[in-house]
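So that we are looking at the same thing, I have put the structure below in structure tokens.
In this view, the complex is presented without one of its protein chains, the others remaining in place.
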Amino acid sequence: MGKPIRCFMKRTRKENLIRRLFCLFSLFSIVFLLGIVIVLFKEGLPIFKVISFGKFFFGKFWYPVYEPPDFGILPLLLGSLWVTAGALIIAVPLGVASAVYISEVAHPKIKGFIKPAIELLAGVPSVVYGFFGMVVVAPLVQEFFGLPVGLNALTAAILLGVMAIPTITSISEDAISSVPKSFKEASYALGANRWETTVKVTVPSAAGGISTAIILGMGRAIGETMTVLMVAGGAAVIPRSFFQPVRTMTATIAAEMGETVVGSEHFHALFAIALVLFALTLSLNIGADVLTQKFRKRLR
Amino acid sequence: MDIRKTKEFIGFGVLKLAAVIVLLALFTILYFVAVRGIKVINWEFLTQMPRSGMTAGGILPAILGTFYLTICAICFALPLGVAAAIYLTEYAKQGRLVRIIRIGINNLAGVPSVVFGLFGLAVFVKFCGFGISILSGGLTLGILILPTIIRASEEALMVVPRSFREASLALGATKWQTISKVVLPNAVSGMLTGSILGIGRAAGETAPILFTAVTFYSVRLPRSVFSEVQALPYHIYALMTEGTHPEAQIPIAYGAALVLVSLVLGIDLIAIIIRNRFRRRKKW
Partner (left out) sequence: MVIEIQNSKFKIKNEKEEKIEKDIRISIRDLNIWYANTRAVKDVSLDIEKNKVTAIIGPSGCGKSTLIRAVNRMNDIIPGVKVKGEILLDGENIYDEDVDVVTIRRMVGMVFQRSNPFPKSIFENVAYGLKINGFLRKKEIAERIEQSLKDAALWDEVKDRLGDSALDLSGGQQQRLCIARALAVEPEVVLFDEPCSALDPVATARIEELIQELKEKYTIVIVTHNMQQAARISDFCAFLMLGELIEFDKTDKIFTTPSKKVTEDYITGRFG
């Protein structure tokens, strides 16, 4: 009676094979990430045979094609941080305020329009931002502040700020709208109005998610290449004011990699910059991840 | 009482103002690009080769190049991404391996695009010997959009109700039969819309193809995957920063920017519309 129920080796083997195959495919992301790390180390580290860590990180001059060359990335590092800081000054208030508006104030119909619009803003290619910056924003900045050139840190910061807003807004909005209703109801029950509830209950409860959003927005700004390459002015000097042209790490790589000889000191120096850049964005990402986990646990 | 109400009024007003500014920024960019770009766009502009050292003629090679690069990227990333998503949602048990894979995906998504360019240069151009080519650039872009595709596919798979899987398994289907005959057919639309967002991203990126695929000027259209190509985003950059006749090049850049923006945002818009439609139509 009954069918034999044991040992269908062929079928089990086939199923296991399929599972392993998919597992293999899912490992590719890690393979690529590791590949990036290996390439950056392999091509970046040789520069330290020529120059010490200290001189690389704290050298004030970046003259890669002089004889002898200078490979100090301090101006580039500061250029990146300078522009990113400027971008955040613009993007954080606007981005977070828009997120609060979308999730707490806006009528559902308006919300249904603003959210996709901001998603679209994220979709505009960075080279278009750079182009727009060159032909529209830079002349305005130049004229308004009476500057010799419009391509400077301020212009770059404005554009990067606009570019970081979608990231900040959409993640903050997720965080704010996932604040439990009961928190708000408790506040209303105590006689607080909507504004007081928003400021004193909702936004503080979403603080973890909002900080994650800001960190990721920061990562986006630091890693952005084409826009800063086109509008930041490109002077590799230590920035002293926002009205001065600056050059970021990303722009340096993009501008100079095409002209270097593969395997030269300059080539390795550019990979070393990429390594620094990668380390920076990686730690920002991990930081954001840790914050998200913490935030989740606390809400529970 | 009155003060509190005034405060609320002002507070919400400020929030609204912020949202308006953000939207205004978006529409200003689109407006400028559209109004100035539309003047140079005509049939000839879209279908002709560039002439007289990039100061006249069309942008056909750049449009085609972007098209080829994007196709190449999606052909590479879509199977990989879908397979990874299937493993993560259908097969994997929560554990250390899955955690590591997720960390990999999250961090890959955060790597600056120019770093992908360097990776492509070192691995595809030099190590694999593909040279500066559609293949090198396409593969680099493929890796760049892989996280987007994995996430979109995972989301699409997770929307398929568990009851479908249970029904299939209870009928004596194997896991793979269940996935291939029940889960995937119901997730395919979601996967595609998600992947379209990846396509949009691949079409608009410049930094990753800077040293892996593009050239400012080519006499011929590309013949094979090993040809170097022109691409729209790079074309815009080059027109703005190289060359000697900015007054003639800027209008062309406007035209190219409009084509690129309509392409990318058009693709995104289609994805968003399809997504919303599917969300509404699904009964389960």
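Letters A and B mark the chains as written, and numbering starts fresh at 1 in each.
Here is the rule we use: a contact is a pair of C-beta atoms (placed from the backbone, for glycine too) under 8 Å apart; a residue touches a chain by one contact, two chains touch by 3 or more.
Please read all numbers here as calculations on a predicted model, not as lab measurements.
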| item | value |
| --- | --- |
| Touched by the hidden chain, restricted to displayed chains | A, B |
| Which residue of B:M49, B:L97, B:M158 or B:A173 touches the chain not shown here | B:A173 |
| Contact partner of the left-out chain, one of B:V40, B:I59, B:L88 or B:V182 | B:V182 |
| Hidden partner interface residues of subunit A, rising order | 1-8, 11-12 |
| Absent-chain interface as seen on subunit B, which is shown | 93-94, 161, 163-174, 177, 181-182, 186, 283-284 |
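The definition used in the following text is that only the chains that are shown with their structure count from here on.
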| item | value |
| --- | --- |
| Distance between chain centroids, defined by C-alpha means - subunit A, subunit B (Å) | 17 |
| Of all residues in subunit A, those that touch subunit B in their complex | 11, 14-15, 18-19, 21-23, 25-30, 32-33, 35-36, 39-40, 42-43, 93-95, 97-98, 100-102, 104-106, 114, 116-121, 123-132, 134-136, 162, 165, 169, 193-196, 198-199, 216, 219, 222-226, 229-230, 250, 253-254, 257-258, 262, 270-271, 274, 277-278, 281-282, 284-286, 289 |
| Sites on subunit B touched by subunit A in the complex | 4-5, 7-8, 11-12, 14-19, 21-23, 25-26, 28-30, 32-33, 79-80, 83-84, 86-88, 90-92, 97, 100-101, 103-108, 110-119, 121-123, 126, 143, 146-147, 150, 174-176, 197, 200-201, 203-207, 210-211, 233-234, 236-237, 240-241, 250, 253-254, 257, 260-261, 264-265, 268-269, 272 |
